[in-house]
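Only a part of the assembly is drawn; its chains keep their places, and the rest are absent.
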């Protein structure tokens, strides 16, 4: 009888990072687990196991030729959370091989931190603490001269995937009018979550708080630049939570430094940021070192979602928790792999 | 025909602070408005108008003798938001004079800022920005070594009046277990809002985030001290949002400085805080200069709630928006008047 091999090739993740012991035990119940954690799995190892491989967890290169040699393969589960161009997505579709990723594992921590940072910009939390430590604090109404209430403020969400929708749910008690710009979605999806489908310009002009959750594609690099920041209301807040490449970063810093808008960012064009990068001393900006998604619970969720869907797939059922790669959109994506876990 | 006099004696507020023009117009439609804003209304002025006074907006002294000389008085509307011992509450009750205050006007901004500060302590927002500016930022999972997720963390609320309940509604999407300690309330009130009635000790021991919204009474000064901080989980967050007098402030600073818990406070034993007060350099504490409630919208809400209830009272209906003074509890309150608007 043939063996059921599970290749685990999770770089830049490790198995311990993404799976608690109980989840790892569930993984091991599905087949014989072959792991390569310190480096990408060597070609000869991959080739040796392909004929009996039923599942791949990780970012192994899977061109059509390799797929041809893996007749029993049922699923490739990317655990880095971005689809890369090293898999032949069309060939997978033709063979009925699921290519999926538990990307939404990061939605909950990112949305939570996005709200934290938006409330910070609105109510001046970090700024007030800094003033207090400098002995220049202002009390009561005077201490609120540059603040606004997040409750009821018009909100704009650019990019309405898992992250944007999670944020939308978190802010319900604040009763904001929420505009959404997402050219990949029909208006029905937006309206069902009580948001207004919007053009980019209208969203920028009308919103007091703008959240950016858009992925980078071949078509939208730098689509938020000087012209777009100029459209925003004076004093409005701009939060960049997804990928630095969707904005013209220096235009964003300029808009913050000038006092026209207030900015928060979790991402940077180059990470780690250089020691002497001027962003470190730019006023009007709240800085976070690509850390809003990478919480311990999020990595564990990544693993448990991946295993839960693998369990379904091994029973002949479709996956329910992971996102599926669509050949057309996968090929449009331009995300660089994350270099820090 | 006699005149309907409305005395406005709002120190430390002013009429412009609490009423937009449209609200002031509604006030003026109710009677002839006599205002003293730069000082408390002089006795002779008060006495002159008492016989025709139907409403008082403010903190005028109203002992029984004055009430005897104000036979047409229907309501005293405190616009400072704390009941003071300068009114004979029992005498008002006997005469059917409403004594009310629109205190809940501050509930919404305070709850919003409380959540902002709780998310800050949980996710390390201010701390991460400070590290980034110092060039010591940490990326990804490493940058989360001292953070926790607010979502799902056990929450404790001490004092479940307007502020506590507003906060409870704001955090619903985070699905926390919420324990409440409030010795003035029956458990039904707590349970209806999906919280668990709790003893103080259990709340402190079980919660990852503790919010303090308790008023100061003759009975609870300093009830949160060294022993109580010791009960808290290492790394838990403690947010003091109501009155400094309910805690042993130096014990709180010590608990923060030692690293046992993380702390945020909006209030201080003496305000303004002295320039050389050690609180300014205490680590592990997030500082806010008594500014979470005093937003422009809150002051306007104070005025519009006061006028809306005055309109009802003038029609012979009970007030609906303001809180009523109960003689028994009013006499227990120990809040100092706010010295800064």
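Lettered A and B in written order, each chain numbered from 1.
Rule of thumb we're sticking to: contacts are C-beta pairs under 8 Å (C-beta built on N, C-alpha and C of every residue); 3 or more make two chains touch, one makes a residue touch a chain.
Fair warning: this is a prediction, and the values are worked out from it, not measured in the lab.
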item	value
Entire complex copy count, 2 subunits given	4
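FYI, only the chains that are shown with their structure count from here on.
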item	value
Subunit A-subunit B separation of Cα centroids, rounded to whole Å	38
Subunit A residues within the subunit B interface of the complex	17, 108-109, 112-113, 115-117, 119-120, 122-123, 125-126, 128-133, 135, 137-144, 147, 149-151, 169-174, 271-273, 275, 280-281, 286-292, 294-297, 299, 338, 340-341
